[in-house]
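All protein chains of the complex are present and in place, except for one that has been dropped.
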Amino acid sequence: MRLPNRPDQRVGPSLRAILAVSALLAGLLPAQVHAEFGLNLHAPATGLAQNIYDLHTLILWICCAIFVVVFVPMFFALIRHRKSKGHPAAKFHDNLAVEVVWTIIPVLILLGMAWPATSLVLSMKDTGKEDLTIKVTGHQWKWEYEYLGDDIRFMSNSSTPKEQIDGAQPKGENYLLEVDRPLVVPAGKKIRLVMTASDVIHAWWIPAFGVKQDAVPGFIRDTWFRADTPGTYRGQCAELCGVGHGFMPVVVEVVPEARFTAWKEEQKALLAAATANAGKTYELAELKALGEKVYTANCAACHQANGAGIPGAFPALSGSAIVSGDRAGHIDIVLAGKPGTTMAAFGKQLSDLDLAAVITYERNSWDNKVGDVVQPSDIAARRK
Amino acid sequence: MQAHTDHDVYYVPPPSIWPLVGSVALLTLAGGFSMLLGKMAAGPYVMALGAGILLVMLFGWFGAVIRESLDGKYSSQVDVSFRWGMVWFIFSELLFFAGFFGALFYARNIALPMLADSQLLWPGFSATWPSAGPGANAVPTPVDAWGIPALNTLILLSSGATVTWAHWGLQKDRQFQLKLGLALTVALGIVFIALQIHEYAEAAFTIRDGIYGATFYMLTGFHGFHVMLGTLMLAVILLRALAGHFTPGRHFAFEAVAWYWHFVDVIWLLLFIFVYWL
Partner (left out) sequence: MNTATDVADHHEHEHGAPSGIMRWLTSTNHKDIGTLYLWFSLFMFFFAGALAMLIRAELFQPGLQLFQPGVFNQLTTMHGLIMIFGAIMPSLVGFANWQIPLMIGASDMAFPRLNNWSFWLLPAAGVLLIATFFVPGGALAGGWTMYPPLFMQGGIAYDMSILAVHILGISSIMGAINIITTILNMRAPGMTMMKMPLFVWTWLITAFLLVAVMPVLACAITMLLTDRNFGTHFFDAAAGGDAVMFQHIFWFFGHPEVYIMILPAFGIVSTIIPAFARKPLFGYVSMVYAVASIAFLSFIVWAHHMFTTGMPVGGQLFFMYTTMLIAIPTGVKVFNWVATLWRGSITFETPMLFAIAFVFLFAIGGFSGMVLALVPVDIQLQDTYYVVAHFHYVLFSGSAMAIMGGVYYWLPKWTGHMYDERLGKVHFWLTAVAFNITFFPMHFLGLAGMPRRIPDYALQFAEFNMISSLGGFLLGASQLLFLYIVIKCARGGLPAGNRPWDGADTLEWTQTSPPPYHSFVTPPLVK
């Protein structure tokens, strides 16, 4: 559980400091209260997460008990066996019996811990008998979801506006934990995720599910979850993956099965509509408007919203020779990326329309005044 | 106060400029290498400067050590220190190679089978060795273990024998046997390097050919580099033998280099088995 979110960030710093101190004091209150102050793991939404939660609680209490057993004598000695109280120093420095006992007891405690942990590891690794398999691909800095067997595939981008990050707008309730298109899964079904990445290592993580799995480029790793309660569950990329690492949320919507079936149909209809529009010719303004959105979602993290890049790290697009030069060269670098750099091969990630839009936008924004319009068919022609 | 007859005073050298020169050399080398990698034109020159300083340092430092040794400043306790030092240095070198061998085993036994399991990404790929990975068009053709590599094994093993023969000569103060043995060892080392260069030139694959090319050239390359160093060190020892520096009782430098040479030999045997043969 978490603190109540406050959409209004205009609370004064002094009030926030008071809140901060009271939250610290809350750490001294009993465990039931902890849960309300974001002091423990998320409320579990899957059986596995529940088991992890319980295992963690068990271990925590065992650790606390050992802590007391070890440090009560230490503080007793620190208080009573002081020179200032005239305590004379004893001379003993060995006791085999005691040393054997305090080696054996931890072994037994460890065995007690290892037992439940082992059975839980085995069930977490049991990805068989799944109801639905979804391929998850990590890209810098978005997630791609592909429903294997169904022809559904889409990107999931962060939808927190840049203005909120820069403090120009109040931060929303789900600041940094919101996406344009969440992963949608049916409730009560065993979902197997097969995970990979296109560029660097990412990690897909939903705390409430007890699932965190690295997405390793070129390899398939799998994991699973079964969430019974419909709702929206939020997490983040957990493996450092570059400048956008903190802005790569994972959002899963668990919906009743009937709703899921309907959602699948909607997706297929959307896809069909897009295919029908394949040969369509667009106006400059139309493409620029769409292109700006694509640019914000895919390009602005490195090349910046104003196209100026970050000197030394990410080249500027404004005034760039490639962007304002020959259109084939521009299309090629967007399609194929630049190996050995952060520049990804967007040909595999974006549709012809999105690519045409973003290239048109880049060629006609900031200092670039090329004036030409790149159509989806131009993109299709340059794909190998 | 008691007399410690078996503990001569341990020789603590006076202040020395050479360590500092060595640090400047490595900083210059690293700086120049960085410039080279950053495609700056001055890079190679700065590197050459660094290498030059390093060379001056090596001559200066080892020169001082040799002088001190000849002056009889090193007690038997100092000699033991040198032995421990060399043992642990060779141990660290062993672990350096262990890392690359680890990479080879991991690639063959873990990474490639896992890639073959990732059929969703690499349809039809199966784990074989040699392999340049699922993205490559062809499988690299390996070097035949029973050609040059087998010959090189023979050469290195013989060189291990000649250096031991030289050592026997030294122990019995037969200076000619010492010098001849060392000269033969150096010659065998040079032949080995020449054959290795020939093998590289003839090889049907390069360091760019996937995991096979990478592990092959890194392992054999670093080994070859160590053979070169070893040969150079042997040559220096040969020169010192010609100058009559060694006596049956005092010749740690000879032994250190001989240990090093045997270490290079052992690494080669592992290379022959795991890189060329299996």
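In order of appearance the chains are A and B, and numbering begins at 1 in each one.
Going forward, a contact is a pair of C-beta atoms (placed from the backbone, for glycine too) under 8 Å apart; a residue touches a chain by one contact, two chains touch by 3 or more.
No experiment lies behind these values; they were computed from the predicted model shown.
**Q** Which residue among A:Ala203, A:Leu317 or A:Leu350 touches the omitted chain?
**A** Spelled out, the listed residue whose C-beta touches the missing chain is A:Ala203.
**Q** Which of B:Gly133, B:Gly160, B:Gly181 or B:Gly224 touches the chain that is not shown?
**A** Once the missing chain is taken into account, the touching residue is B:Gly133.
**Q** Which listed residue (A:Arg221, A:Lys288, A:His303 or A:Arg363) would be found touching the missing chain in the intact complex?
**A** A:Arg221
**Q** Could you pull out which residues of chain A are in touch with the chain that's been left out?
**A** Missing-chain contacts on chain A: residues 2-3, 5-6, 9, 16-17, 19-21, 23-24, 27, 37-42, 48-49, 51-52, 55-56, 59-60, 63, 66-67, 70-71, 73-74, 77-78, 81-84, 87-95, 98-99, 102-103, 106-107, 110, 113-114, 117-118, 120-122, 124-125, 164-167, 171, 173-177, 195, 199-201, 203, 205, 207, 210-214, 216-219, 221-223, 235-247, 301, 310-314, 340-342.
**Q** Where does chain B touch the missing chain, residue by residue?
**A** Residues in contact with the chain left out: 1-2, 4, 7, 9-20, 22-24, 26-27, 30-31, 33-34, 37-38, 61, 73, 77, 80-81, 84-85, 88-89, 91-93, 95-96, 98-100, 102-103, 106-107, 110-112, 114-115, 131-136, 206-208, 210-215, 217-218.
Following the convention adopted for this analysis, only the chains that are shown with their structure count from here on.
**Q** Which whole number of Å gives the spacing of the CA centres of chain A and chain B?
**A** Once rounded, the distance between the two centres reads 46 Å.
**Q** Show which residues of chain A lie in contact with chain B when the two form their complex.
**A** By the definition above, chain A touches chain B via 135, 194, 196, 218-220.
**Q** What residues on chain B touch chain A, complex-wise?
**A** Listed in rising order, the residues of chain B that touch chain A are 114-115, 117-122, 134.
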